[in-house]
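What you see is part of a larger complex, with each chain still in position.
Order of writing sets the labels: A and B. Residues in every chain begin at 1.
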Amino acid sequence: MIYKVVSSAQEAIADIPDGATLMLGGFGLCGIPENCIAALVARNVTNLTCISNNAGVDDFGIGLMLHKRQVKKMIASYVGENAEFERQLLSGELEVELIPQGTLATRCMAAGYGMPAIFTPAGIGTEIAEGKEIRQFNGKDYLMEMAFEADFAIVKAWKGDTAGNLVYRATSRNFNPVMAMAGKITIAEVEELVEPGELDPDHIHTPGIYVHRIFKGSGYEKRIEQRTVRKSESNEASAS
Amino acid sequence: MLSKEQIARRIAKEIKNGYYVNLGIGIPTLVANYIPENIQVVLQSENGLLGMGPFPFEGEEDPDLINAGKQTITTLPGSSVFDSAMSFGMIRAQKVDLTILGAMEVSENGDIANWKIPGKMVKGMGGAMDLVASAKNIIVAMQHVNKAGESKLLPACTLPLTGVKCIKKIVTELAVLDVLPEGGFYLLERAPDVSVDYIRDATKGRLVVPDHVPAMDMA
């Protein structure tokens, strides 16, 4: 196997230059690469284009980079829940490109599968379709959308081995596998780093061929955005 | 007039045995509470889950397990997890039988606007554009009129569109309506205490009213 381990988030992101295009895995605050984001904030890499489904919240996730004005452009599907983001957008400090969520995911996958473009009906008849090629197949209109590559894809997995194989847990999987495939350089942080052979080959979500650097993260906060619970022995839901 | 819970309950009647269903944020989420226990239904959450269960008991929240509204949830036995590309893959391939979502406006030809208000902060479309462009069967859960008393069922949407000619059925606090293939809102049912004339006044798009409009059965 090929050994892909780096010692820390600092080392993993050390060569990311100002102006780079990054993909960051996660959905909301679920499954985000907390350690790498912290390292990017600490190193104050700037002028970044970030491709991620969301933009974090004011004081967590990509919100931390927004707070330090490290992000030039945000490409996302949903950017609510973030007042600083809104301020920078309205003041013109931040560029934003909004993309339908399925289109975002599939454009990443397309890059990982060597397909230069994909067809999707999402956005037909809307402003998303403006300037894009429309093709009809079987009487239905589709937009042609281009594959998405990033200089660096940064993902968070549950477990990984030293050869870069990754396993995700529950819905923290989300965009991580498709972004892992789309990075020219892919960096993975994992909660548990194991030796080759400890992960079942049949149950690896991201094969190591897609991963260039891996390290064991630490201190995961895993903040919950919407803590919804039900009371014992009752079907009533309550949001807090 | 129907409460939000009653709208959800009425929509739940549209769910058939064996359906895979995607529920949007807001009233649609409430629909899960009213699915009859004697039918087999699987809820899809577009962040990558089939077999979504109820909210967790207090203290059992798992930050790695959320729905598309970022709420903590649980899974049911037989659930499966997948990545976002496969999730929207199965939506695009119409493997999901029914999508229920909210709307700001619906037009009489089935267009929907639910993601952007010019001049206000734009939060993004999330998965809404994918869902409305792909779903074979979409029900909109919405208020018939906005806070200013203006109809949200229009001849044409005034807000930026989310999708075109995609909405099949609408359930509001006043009525259940089908969107006719040739255009127009067909009044299927009225809320028990609401008159056809009241609905007519609240509907700016073309309303097609049959001879008899039954009151909804809220049992």
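Following the convention adopted for this analysis, a contact is a pair of C-beta atoms (placed from the backbone, for glycine too) under 8 Å apart; a residue touches a chain by one contact, two chains touch by 3 or more.
These numbers come from a predicted model, not from an experiment.
Formula of protein chain copies in the complete complex, based on this structure file: A x2, B x2.
One rule holds in what follows: only the chains that are shown with their structure count from here on.
In whole angstrom, the spacing between the mean C-alpha positions of chain A and chain B is 28. Those residues of chain B whose C-beta lies close enough to touch chain A in the complex are 33, 45-49, 54-73, 75, 81-85, 87-89, 91-92, 111, 121-130, 133-134, 160-165. Those residues of chain A whose C-beta lies close enough to touch chain B in the complex are 27-31, 53, 76-80, 86, 89-90, 96, 98, 100-106, 108-109, 120-128, 158, 168-178, 205, 222-232, 235, 237-239.
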